[in-house]
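The structure appears right after this line, and notes come after that.
Here the complex is missing one protein chain, while the rest keep their positions.
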Amino acid sequence: MAEAEDNISILGKEVPRRDFLIYGSTALGVAGVALTAWPFIDSMNPAADTLALATTEVDLSPIQEGQSITVKWQGKPVFVRHRTDREIELAKETDVKSLRDPQADDARVQQEPWLIVVGICTHLGCIPLGQKPGEPRGDYSGWFCPCHGSHYDTAGRIRKGPAPLNLAVPPYKFVDDTTILIG
Amino acid sequence: MMTIVKRTLVAAGLATALVGPALASEGTGPALHKQSWGWTGIFGGYNHKDLRHGFEVYRQVCVTCHPLKHLYYRDLMKIGYSEDEVKEIAGNYEVQDGPNDDGEMFTRPATPADRFVAPFANDKIAAMVNGGAVPPDLSLMTKARKQGPDYVYNLLHGFASDAPGEPAAWWLKEREHAGEEPVFPETKYFNDYFPGYAISMPPQLHEGIVTYPDGKSPSVDQMAHDVVSFLNWAAEPELESRKTMGLLTLLYLGILTTFLYGLKKYIWRDIHH
């Protein structure tokens, strides 16, 4: 077939009409399908109303020394513990180097009496015990995960058992002396 | 090909011609005064200042009776309010929350993440307070009526009298013409555009009832215009992104289709039929 004469000029370059049409259509079509996929994928991301509830405000004033409360933040439990002097001492005197996930106590709290951690075991996602009076707190007076026996100390650090990491500290800030905003 | 298209049109034309005489509408009441709204047409969009003014009308007037339950206070950030302004606006309303650790419900100031607080706890109270009529939710009003924006705009203007039980002159004349007794409910207000004309809502927009942030007091027409704009945004908050995306999509499809047409011509160049 006499293809040679069937050229078109693009930016001064001779291109066979056939190639121009085929590659042009294919490129456009592929790009279109890819772009169309995005709304479908993005629709599965958290919706605006879900995101709007991404922060939780906690009033600390009713929590007595030695007490813990659990609040819900982004659907997860957050442990807020008002630590006693003894608990703070225990957390501070621990040799950081000996820890599996070495972190000093003051890197994990903003104000010494208040320990705020996400209450999800870093092993496989169970919720450790130790919030309510009478529940086992493990060998280090912090929390104890009943699923596979991880022990956390009074700074929420992993001390014993299979969990690889310390309990996560969520992003939070003190709005005033007795109120924190998590998230 | 073209003949078939033509014939389809002829068939459609025939079908309408047959029923032409039957098309006469029921024809009562004045026709809607059509407004030109900025968001119509394929390039249309909202004037955010109008929307904020409309929100002022809503929160100074309509909010007494009408919920806007599909809106959250945070949505106001999309029409130009800052986060702090939205917090302050939301803080003016109380929402019920709870139960707290003592098992009791309590109220707290609303936050941007809360829905617009409804004026009444439930429909029964709303009906009791408003003489048996439940003031409808407004968040979809401009979509839930035929020619919604024009309808709401005209309705706000369409009162025959500030007093209840006083029908419009044209309506009385019409009854007289038909030889009917002009019976109009004592407690209802006559509105030219409301279906059945008897509306429970008294006229709401009067000079001086609303103050805009610049301290000015808008005219009734201005208020009606602004609040309808705001309500249309409340019903179709996606409108602007929808149209932008639509233009890009049509542009893209136009180019793609042109390419495909060229390719089709090229591939079929040797096939005659």
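Here the chain labels run A and B in written order, and each chain numbers its own residues starting at 1.
Basically, a contact is a pair of C-beta atoms (placed from the backbone, for glycine too) under 8 Å apart; a residue touches a chain by one contact, two chains touch by 3 or more.
One rule holds in what follows: contacts and distances are computed from a predicted model.
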Legend entry - Omitted chain (choose from "Peptide/nickel transport system substrate-binding protein", "ABC transporter permease subunit", "NADH-quinone oxidoreductase subunit K" or "Cytochrome b") - UniProt protein name: "Cytochrome b"
Inset, instruction - Write down which of B:G132, B:G179 or B:P195 is the residue touching the left-out chain. - result: B:P195
Inset, instruction - Spell out, residue by residue, where the missing chain touches chain B. - result: 1, 4, 7-8, 10-12, 14-16, 18-19, 22, 42, 70, 75, 136, 139-140, 143-146, 148, 195, 235, 237-238, 242-243, 245-247, 249-250, 253-254, 256-257, 260-261, 263-264, 267-268, 271-273
Legend entry - Positions on chain A where the hidden chain makes contact: 25, 29, 38-40, 42-45, 47-50
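Basically, only the chains that are shown with their structure count from here on.
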Legend entry - Centroid distance [mean C-alpha coordinates] between chain B and chain A, Å: 42
Inset, instruction - Would you mind writing out the residues of chain B in touch with chain A in their complex? - result: 72, 74, 112-113, 252-253, 255-256, 259-260, 262-263, 266
Inset, instruction - Would you tell me which residues of chain A are touching chain B in their complex? - result: 17-18, 21-22, 24-25, 28-29, 32, 48-49, 52-53
